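All protein chains of the complex are present and in place, except for one that has been dropped.
So, chain A:
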């Protein structure tokens, strides 16, 4: 043993000293951001899904307008310096800012803007849904998007809606991203409008350009030397795939990353006391909810649905399971959005729930299944709700699985109860929430309106459909606000299939020397304002 130790000891010690890390912090002009990139499948703005991709592209592409980070209802100019809505609410005219250029050096013209929207509709990929909902299609794209001159874009609304929701839609990454037509079409392959090339290349006018995307490894953004706005402080942004929350936390504490975007509540809490790390929370999009399937005859009874409403521990769930990720909300419109009513104030009330169940013919409760994604925080939510349901005799067996299994069952309309997350909210407009949560234009199985959660829950109410449609086209703002308040009241009275108990918020951890970070809702944080003060 001794000769072995004599050799191995010095070798180990020497190699440890030799290979010790040289740098303890990130470079001063490079921002290093960590989050899980598992869901990034493409960087083509027309095809993206998931908030992680939004976080990347929001720094590469400009839109005509931008949703304000602080005041969610406010829309700020971006590529468009101004816009006007026609008196009949039938069209919107945008005037482009002068001097804006793409990273290629090409000027941003109205032709690029119109082409970007037409491309979105013609490719008909994931992000087209936002405009398709409001009547835009590949067939009417040529008539809907026109450019009378180089600096003007006119959008003709194919059906009567609130023009404000269209302006807001153009402010979100994906449907509103403006692409460099010439640069993209140089890489057109068999008429794909550059879709294959844009998977891992960029053609935007934002503060950064795509340097490199290595799937599940990193995305590197380089400062756009031709950026037409205020020059960003950072020369490069390195986004690193860090799937594990604990790895993010350790690297953030050590200073090897500057911002951690996808840490768990436990790790965020552990960092609360750190003097080197700060935590920022801002609005997200959507709700945590308990949904029932109206295919199940038990849940067709309003009394049963109402009983479930009183078997949710609203405060308890938000305090114990959802800190950093949810804020108590029992209405289907997020707080702060125009027309949002204050919380209804539902509380866990087992006695009331039992009485309602007895009235519905289930004095001893019933067995059922409760589906939840086998991930944080859904399993904890399901377990807590299972316990409160049991207090009224409802024996819910938890069924867990991947997102495909749980939401797949919803899309197939084959489930009883689901603890889920969703319900619109990417737009600061109540219509986006109502349309996602309760609107259902056709309840037939064959309709397969899987993008409407109202359809998924088999909930159909002609009156609320009409109320939602009417509110969207109401031209008088005060009246519109009143109509949205009425919908919320009606929603509460009729006890629909989805009961929200928390609205989604996002939390990030960042090094204390990072300044200018303004967390935007729904992972659309602009990093051009971020700098390091060391």
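Annotations
Rule of thumb we're sticking to: a residue touches a chain if its C-beta (ideal position, glycine included) is under 8 Å from a C-beta of that chain, and two chains touch if they have at least 3 such contacts; residues count from 1.
FYI, contacts and distances are computed from a predicted model.
Of "NADH-quinone oxidoreductase subunit L", "SOS mutagenesis and repair protein UmuC", "Xanthine dehydrogenase molybdopterin binding subunit" or "Dipeptide/oligopeptide/nickel ABC transporter inner membrane protein", only "Dipeptide/oligopeptide/nickel ABC transporter inner membrane protein" is the UniProt protein name of the chain excluded from the display.
Only one of A:96, A:242, A:370 or A:472 touches the chain withheld from this view, namely A:242. Of A:220, A:300 or A:400, it is A:220 that touches the chain left out of the display. The chain that is not drawn here is touched, among residues A:38, A:84 or A:343, by A:38. What chain A contributes to its contact with the hidden chain is residues 1, 4, 15-16, 18-24, 26-27, 30, 32, 38, 41-42, 47-50, 124-126, 128-130, 132, 196, 199-200, 212, 214-218, 220, 238, 240-244, 246-247, 250-251, 253-254, 256, 401-402, 404-405, 407-408, 422, 448-451.
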